[in-house]
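Working notes, structure below.
Every protein chain but one is kept in place in this view of the complex.
Now for chain A:
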């Protein structure tokens, strides 16, 4: 960091400063750990020597206390030494798709959208809708939105998977409970430099009216659809804003999906040896059930049930994030042993 070249490059300096901050924490704790170990050794020596009874008593008491300290510091250090997910600090792109259950699934998708929107509000994060496709009953077939702010991805990454709802649909006259589902995918936002997209790899289209278009047509829609030819990924953005904005939004989503694809492939290679991992894993796994009659939400990965359905759907699901992060840490620790 004292290097002249670095001091002239603010981005690099910041990156190194952050790294140093992180490392400093570990270094400080390591010093404390070594000091406690040394003291523990000394205490053990005094006890072993046994010549002064009073001293031995004191040493015994200290030893117990130090053992506790050492154990705690060990745990903390182990956690700090787990490599952080480098994507945690990024912004996130969230995709919610209605699954089985027709209109009701669409309404549930929109409930989840509201849940994440409220979560973002509580956490001081910003949301921006990028694309959506509604169904006639008023729910979403699909909605894609960006969440930006500190650790947006880190806080939302555990939401990837299938969310299941059990309730009496609004449209249901007989009062029977139905089960439907929506799938959520959380992707880290990719920077332009990280994902190279060659212009010739893109097919960009808009809805094509019959007739010559141009001055002859007056519509509010300037939807843009982008196909990434090499991978076949299609992104469309529709709203009333300019074609330019829609194109940029679609590109943002495309970049995130391409980045995610690469990351997933790399992760699959790394995880070939590890099983049962909690994290942004298989997207088709059922991760949570929202049971309305019981007012209960259960996360199946950690077996945690909370009887706070209303609050959770209002964006207050921090508890799940906490416990999932903990479980993920424990997994990582176990795997490294």
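Here is the rule we use: a contact is a pair of C-beta atoms (placed from the backbone, for glycine too) under 8 Å apart; a residue touches a chain by one contact, two chains touch by 3 or more; residues count from 1.
Basically, contacts and distances are computed from a predicted model.
From the set "Response regulatory domain-containing protein", "DNA replication complex GINS protein PSF2", "MMS19 nucleotide excision repair protein" or "Release factor glutamine methyltransferase", the protein name that UniProt assigns to the chain left out of the figure is "Release factor glutamine methyltransferase". Among A:21, A:199, A:212 or A:303, only A:212 touches the chain that is left out of the view. Screening A:160, A:222, A:236 or A:323 for touch with the missing chain picks out A:222.
For chain A, the residues in touch with the chain missing from this view are 110, 114, 134, 138, 204-209, 212-222, 224, 238-245.
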